[in-house]
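Note that one protein chain of the assembly has been removed; the remaining protein chains are unaltered in position.
Labels A, B and C are assigned to the chains in the order they are written; within every chain, residues are numbered from 1.
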Amino acid sequence: MANVPVDVEKVARCRALAREIATDVQAYIDTHTSVGAERTMLRAYGADGVDDRGAPLVNLAVDRLRDNGVLGLGAAHFMGRKLLLGASSVQDAAERMAFAPETDRGEGGPSDAEVRAVLEPFAKAALTRIDDARDARDALKASFAATPTPQKYVIVATGNIYDDALQAKAAAFGGADIVAVIRATAQSLLDYVPFGATTEGYGGTFATQENFKIIRRATDEASAKEKRYIQQTNYSSGLCMAEIAWMAAVERLDMLLNDAMYGILFRDINMCRNFVDQYFARRFIARAGITINTGEDNYLTTADAVDGAHTVIASQFINEAFALRAGVKEEKMGLGHAYEINPWIEDSFLMEIAQAQLIRQLFPVHPIKWMPPTKHKTGDIFQSHVHDAMFNLVGIATNQSIELLGMFSEAVHNPMLMDRYLSLKATKYMFTTAKHLGEEIEFKKDGRIAKRAIQVLDEALELLAQVQTETIWDAIGRGAFGDIKRTRTGGKGYKGVAERDARYHDPLLALLEADK
Amino acid sequence: MANVPVDVEKVARCRALAREIATDVQAYIDTHTSVGAERTMLRAYGADGVDDRGAPLVNLAVDRLRDNGVLGLGAAHFMGRKLLLGASSVQDAAERMAFAPETDRGEGGPSDAEVRAVLEPFAKAALTRIDDARDARDALKASFAATPTPQKYVIVATGNIYDDALQAKAAAFGGADIVAVIRATAQSLLDYVPFGATTEGYGGTFATQENFKIIRRATDEASAKEKRYIQQTNYSSGLCMAEIAWMAAVERLDMLLNDAMYGILFRDINMCRNFVDQYFARRFIARAGITINTGEDNYLTTADAVDGAHTVIASQFINEAFALRAGVKEEKMGLGHAYEINPWIEDSFLMEIAQAQLIRQLFPVHPIKWMPPTKHKTGDIFQSHVHDAMFNLVGIATNQSIELLGMFSEAVHNPMLMDRYLSLKATKYMFTTAKHLGEEIEFKKDGRIAKRAIQVLDEALELLAQVQTETIWDAIGRGAFGDIKRTRTGGKGYKGVAERDARYHDPLLALLEADK
Amino acid sequence: MKVDTTEHVLRAYGDRHGDGMVQMSFVLEIPPGARAREAAKRFAEAHGLSEPLVATQELCAEGFTYFVVYGHSKHTVDVSKIEVPEISTEPLSREEIETRIKKRGKKIVVVGACTGSDAHTVGIDAILNYKGFAGDKGLESYKGFDAHNLGAQVENDELVTRAVALSAEAILVSQVITQRNCHKENAIALVDLLTKKGLRDRFVLLFGGPRIDHKLALELGFDAGFGPGTKPSDVAAFLVEKFAPPSVEVA
Partner (left out) sequence: MKVDTTEHVLRAYGDRHGDGMVQMSFVLEIPPGARAREAAKRFAEAHGLSEPLVATQELCAEGFTYFVVYGHSKHTVDVSKIEVPEISTEPLSREEIETRIKKRGKKIVVVGACTGSDAHTVGIDAILNYKGFAGDKGLESYKGFDAHNLGAQVENDELVTRAVALSAEAILVSQVITQRNCHKENAIALVDLLTKKGLRDRFVLLFGGPRIDHKLALELGFDAGFGPGTKPSDVAAFLVEKFAPPSVEVA
């Protein structure tokens, strides 16, 4: 394999700095919770359903805690109390939390120890549910041959879950290894998860537990048919990132788009909220053995991909540090990056090779996820197809793990059946015709590729040092990533954050945190 | 630049063998002539025009010689006699040759020395005409910056010379460096050159002197407009290959498709005829400073491109040897090869790199001409565009000299305006994005690419040794090139060959042969 | 309106003048084969293509075939009949813009946002932020403009409230997501809201995005529309013509 020069010393320093950056934030996380996090715990214990106006029970229950100013005690505390005070089930307990006429301030009555004890079996049951799904996935996966890398990842995004299912199967037929159902544009900012099967969504389809099931069924059928394990993925992002992580865990999803900072930067979600939520989400993700996909690729859609190359790498180290703190294994960290350099720049292909290979070497056991060109795509679908071809070539030559396939219609619309078919076909072609290219070539010492790799790593190290000094909060404040500036208390969802009470204790969270 | 291993010893042996193969044939050529060759001489001396049924004067004159069994004396001999016997001009002499009531058997009357003497000034004038065109080309070319390699070569082929002119300009606008007007399917087998501007042709447009002028005007206008020298090319092949070479010389064409064996193999033209004609053609080509493009690429359309790779190289050495004997300089030999391996074969891209790079090294000063994928193209124009992209990538990485651009509609129709535009756009993209790739990489010693290059050269050497032993006549007889078998006296146009009389002497040919 | 050629009635052009060649691709729910080929031909013919050539037919999903078809379109388009509203503003130099606004005596206050659930800020940022687009600096970079960029996912309500609060004279709306015409709905909703509040005439309303053109913007009730490739200076020039026409000589 052709390598770029990498100074292991510098890499170690990058990791150390990232660890410190995450430690600073972790102190905040460990003392806070959010409505999203607490709703997730309720779901995990077994609460489900919506009221007649479509509001999820867990929202009604948790909003009430927040309104009462007792969110900092954690939802589990109240659930435990309801169980001790006569609720017949978790569901009943949640309903009481939501609808009981009297206000529970979480004080008096059962002791904290009793509360913990009553929750213990439910916490274990919650874990078992996740573990069962994980085992089922492992078993099914093991019944097929392993998928060679790069794994071909495509999106479906009709807005209608039934059309999505059809297109997911079509994608598998066309050679896809991984199918993602893109989310409706609006969902990130909804502070609840819609319920049931959905057939209307702009720019994508709502992520709901029922929709997850429908696609799981479709991809399982496709696995059986294609004699290849077809992975399913969705988005653990936005104001409900943790709830979705849990849903994905129990619905046996294989991957999740999940990033420690994407929501802050690209959805203007409040930093505090986002950092707390990502931690809860990742605890479930880790337990479920789900692979995360981080979103550093997005930086290059708002910042220039030549100038901003190092921000991707700095952020990957940070995402890695956060993920490690949530118990996610390196083998499950699909750190994101992208092929977004202006294609008309001389030797842009060489810069892309340098970047892709550098990241491959920096994160050798990580299932890194590579995103195709998007920003410089135009409606010239023919040229766009060629642009993607070069992306595919670098993908196979540098052995990226997960490759989201580019679509020639990128600048036009969400991919249609034909677009996806042709993209898969072109990718199969490239992965075949250039199969061993990576093993066949070497990069010149001191050549353009080597120099570019060295430069980018140096800049990443510099940036990490700066972020470590100023803290991530301030670094984001001055636009260190994606040229986007956010403030600590600005953005959406800040009201949903609460400081944890000294008595905060969630037995399920404790079990999850016992991992690693 | 990434090199493949090349054993210079073997290369020298290839060249020596090819030289011997050509020497054998040259002995035949030097003692024969053909109707096509003699028509060319008449045209060069200045005969032109058609009769009222459209038959060219030179055909009428030369056919009469053949019918009278005196072709072996050469047309010049008779022209000289007519001039000595009162013809007022070359044209008048030719007309007398064609129409004079009495039959001239070439004997009696003026002595051979007188004949030569009277032709001498016309021979010099003929040379001057060629030289003037050459100088004009050189001057025009020198007024523009040199075109970087690979030079982008595209075809136009509407059948209508006026549409061709429009499309030629459009091609130049789109970035083409070289414009070829593809010939009508039928023309190769016509034993005369059509006259005047033509607007009807299947699969291409007739090559006529007037059509050459029309395209020259269009490309000159395009040069002025684009501030880049736009080259024009056509086909010196078929039964009139030598006449067309002469026309191209005086109409200031820059390149010609011209091969020592293409007509034999792909048009079933008689071997003897073809070898004689190619020699005459190349004598004019050499004088005119025209770049030839040989047709080895075609072998890979009838034979398998993996198995037949070495036949291309063997043939290139043979074409080189023939061209040298006709006075063509290496710097003007655009030896042909192609990207024709089944794209769905694993590592086919690596084999293409090996082949392209090997040929680049074997013929370092030659303006080698590289042909795009055609045979494995289907009507899936999107996939076809990607296939061409890989061709372009190898083109820039191995620095091919002349690159005929692939068209996504290859399996559908002759290129349309849009197809050509998009092809040029995609090529510009590739030549920009991967500009210095060739300088950046090295191939692994003992890797797949290196091994393939060694194997192909070994096989080429072996084939040359065999051909040298059996002679090219017999080698073609058993299908050594392109899996096509031809016999020495079979094929079209054999009747047009004549053994040269001992008195055969053409002053213009003698002048041409004085070169080198 | 300018007329570009003497020939007004255009056919498609591929190989030869007037051949009408067009390329189509589509998917039909039928497995490949002789019937599928015939179906594709008839489908193409229904579009007005003669001698349709089915260049390829491939199974692209169970029961679905992808086709590429070429054919000679019988259709023509009479361009002499096309009247497209075009923004007639001539480009102005930065100096000219600054001088004119200076003459006017007060800055032009503009508020921009990417509205609804749309989070694509790159376009509106390109117009408003200092950095600009393709080397052309954004409105923020002009002394004469007071540019407020509210960013993405801004609801119409909030946009109007902020515009009023800032005494903005122009509102710049960006919409990138267009799936099932949500951009049009969003735009119409804004115009309705302003009309209902009696504020429509208070603002010059600009609409922009990769799928927007002037014609569409006018149809939706905006004052101007800006499509792909718009430069900040185009927008500046347009606004200056509106708010500081050359004749204006006020304090």
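The definition used in the following text is that contacts are C-beta pairs under 8 Å (C-beta built on N, C-alpha and C of every residue); 3 or more make two chains touch, one makes a residue touch a chain.
It should be emphasised that the depicted structure is a prediction, and the values quoted were computed from it without experimental measurement.
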The one residue from B:N414, B:T427 or B:Q468 touching the chain left out of view is B:N414
Which parts of subunit C face the unshown chain closely enough to count as touching? 1-2, 4-5, 7, 10, 12-14, 21-31, 34-35, 37-39, 42-43, 46-48, 53, 63-64, 73, 75-77, 79, 82, 84, 86, 211, 213-215
To test your reading of the contact rule: which positions on subunit A touch the chain that is missing from view? 158-160, 163, 166, 378-382, 409, 411-414, 416-418
Touching residues (missing chain, whole complex) on subunit B: 159, 166-167, 169-170, 173-174, 184-186, 188-189, 202-203, 266-268, 301-302, 375, 411, 413-414, 416-418, 421-422, 483
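The rule is short, and it goes like this: only the chains that are shown with their structure count from here on.
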Would you kindly tell me how far, in whole Å, the mean C-alpha position of subunit C lies from that of subunit B? 51
Taking the mean of the CA coordinates per chain, how far is subunit A from subunit B in Å? 60
Between subunit A and subunit C, tell me the centre distance in angstrom, where each centre is the average of that chain's C-alpha atoms. 33
Quick check: what residues of subunit A touch more than one other chain, meaning two or more? 422
Residues in subunit C with touches to at least two other chains are numbered 25, 58
